[in-house]
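Below is a structure I'd like to ask you about.
Every protein chain of the complex appears in place save one, which is left out.
Presenting subunit A:
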């Protein structure tokens, strides 16, 4: 009994005062009674899965739930959110629709704004850096589209628990739904914006160095999304408690755009004014701005394959291990704070 109480009153004071409780002695019976009742409806595994297809997993609150650890509570939450795909699919579409409601060209506004920026800046930068725009423009387009995806997701995740406060405070739903929803919405917008790169590459007859690398692009998108998922959980938890973090996220993302090789080439870090390779002296800049820059790897894992270039192994090592470790960390944080999010928003 003591164990059960301690787990359920997560983070709380566990001393049980029987004081005014009319029947404190009977309190251990309900869970014992209810447990077999639940297993009859098929809830036996660690994840509460209902045998009735009409009952989604998150609606079933079995008697064991309170006793499970914070970590498994968080992973159940995430699993419930991800597996309820009809819900997030509809909500994401709804978000896109409501954003462009009553506009004439709808979601193509996001394509158009990216296209204008890429074409305008592409020509200017190609001139400034004296690089051929036939190769620069596709490079910039692919990188910028990926970057817009990353920043929109992170910015939205920072405020997503706060934006979903109404739902969090009045419905029985997994909180990570508010992470999955903006992520998926922005994946859809990313596919729209990707047409800018495709059109630019086709129009300029851009030659892919390694055409087969393209096959790695979907893999990269999955890796990137997995990373955005855990970063989103951490950001949303932090930002719902400490509102100052929202501003921090916005500023960091603004700076990151300029210090990450997106509109400039990474190879430029290794060249002096005459264009000679001076790797020895300037390798440090490359180390800091590319290899040690997480944003570089997140961008490169998608952009590299898009422009026909297989990313270096270190990019995959960094992004994959970050996804695994990060997800564990995010679930840990979420499990520890899950009970308090409703109070914070």
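The rule we apply is simple: a residue touches a chain if its C-beta (ideal position, glycine included) is under 8 Å from a C-beta of that chain, and two chains touch if they have at least 3 such contacts; residues count from 1.
Keep in mind that, in the parts below, contacts and distances are computed from a predicted model.
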{"item": "Listed names \"Carbamoyl-phosphate synthase large subunit\", \"Formate dehydrogenase subunit gamma\", \"C-type cytochrome\" or \"ATP-binding cassette domain-containing protein\", with the criterion being the UniProt name of the chain not displayed", "value": "\"ATP-binding cassette domain-containing protein\""}
{"item": "Full-complex contact with the absent chain, from A:81, A:249 or A:333", "value": "A:333"}
{"item": "Residue, one of A:87, A:117 or A:162, that touches the chain absent here", "value": "A:87"}
{"item": "Missing-partner contacts on subunit A, residue numbers", "value": "4-5, 8-24, 27, 30-31, 33-34, 37-38, 53-56, 58-63, 66, 86-87, 90-91, 94, 97-98, 101, 166-173, 241-242, 244, 333, 336-340, 342-344"}
